[in-house]
Every structure is written in structure tokens, then in C-alpha cells.
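Complex shown without one protein chain; remaining protein chains in place.
What follows is chain A.
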């Protein structure tokens, strides 16, 4: 489902953010990508979303070679990937319902389907009663659940979560992780970039550890260990 072949990314000459990284994530897998700041985790997410172009190597997602995508083809490609960020990135001037519906508007889903799907997603993330609230009226955990509902409403094949618990307390962090696990059990490939040692160690999933732009370990039921 996700394939990186000898991928490097340099923002400045001689300082690679990613250095010759190869990676293969199969369909339906749940993968943690861990590592300290500057290890290249965020660059990896940006490459998967085609926000950035690799300096070298090839990124292939669902058999699509990202290098070959034209600017016009990018939106359609991104619709197969749900994405959740640490800072939620909700549209601040739209309420919960409109934020989730927006992801469907973008792909021109008929209104009758939007009216069916959005409440279903809101129920799934436990926010059915807050559909009229604006992001500023919600807690961090609730905002992240809205972001998750938005990422999932179009039933993407892949879900990318970039530090999804970075701004949340432990209780909310666990709730978000449980939701991600549920989504994965329904068949979505999930890739979570995180710092959260406790969660990674408890969930016993595949863990890819990065350091200075290189994958230093890739364990099937791994943990998040100290760097030294």
C-alpha cells in the first residue's frame, strides 16, 4: 500500500532530512513511526501527501508513482488518504458538521449522502450532540475527534496521523488511539507518527524508529526505546 524506495530529501544541500529510506507498509497494517525531533518523521508524512518532492528515490502509494502525478492529479490522489495533524487544522469559522461535510463537498458528494454520512461519523467519534459547535468551543480531544471524522468520512484506504496525540492529555490520547485501532480493524491502513512512548509500548504494533533521517529499526510488535 505504501512503498518508499531509496528515498532521500534534502532541504539544503548536504543536510538530508531523509537519507536513502526504503519502507513497505502492507494493506491493512497499523504502523507507528517514532523518533526524536529532526529524525525525519514529518518529512516522511509530507512526502506521502506529495506536499514535498523527494530529492531522490520513489514514493509509491496504492500503486501510484507520486513522481508521475501532475498538479491537477494531486487532489484526486489525496482523497484516498485521510490525514490528521497534531494541531487539528480545522476550519475555525465552520462548525463541526461543516468541517466534516467539507471533506465530502470537496469531492462533490451529493448533499443527500453528506446528510447521511456526517451524522454517522459524528456518532462514531462520539460527538453527535456537538455538531453545531465551533472548534474554539471544543476541547483538544474533541477537536482531534472532529479531525479524525473529517479524515475518515470519505472512507480512505490510508490514514496518516502526524502526532495525533501531541496536544492531548493521556485520557484523550488513549481515546484517539482506540478510534484509530477500530478504523484499522475495519481495513484502513494506518500510519501514526508519534512521540508518545507509553501508547506505542502498550499497543504492540509495528514500530519504525527513525534517527537523523534514517530508519534505525523496524519491529513487528516493537516498542519505543531510549535513543542512547
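Criterion: a residue touches a chain if its C-beta (ideal position, glycine included) is under 8 Å from a C-beta of that chain, and two chains touch if they have at least 3 such contacts; residues count from 1.
The rule is short, and it goes like this: contacts and distances are computed from a predicted model.
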Item checked: Hidden subunit of the complex - UniProt protein name among "Menaquinol oxidoreductase", "Xanthine dehydrogenase", "Cell division protein FtsX" or "Membrane protein" -> "Cell division protein FtsX"
Next item on the list: Consider the whole complex, including the chain that is not shown, and state which of A:4, A:21 or A:49 touches that chain.
Entry: A:49
Margin query: Touching the hidden chain in the complete assembly: which of A:26, A:76 or A:132 does that?
Written below: A:76
Margin query: Just to verify: which one of A:65, A:105 or A:204 makes contact with the chain not shown?
Written below: A:105
Check: Where does chain A touch the missing chain, residue by residue?
Finding: 49, 51, 71-72, 75-79, 83, 89-93, 102-103, 105-108, 110-111, 150-151, 154
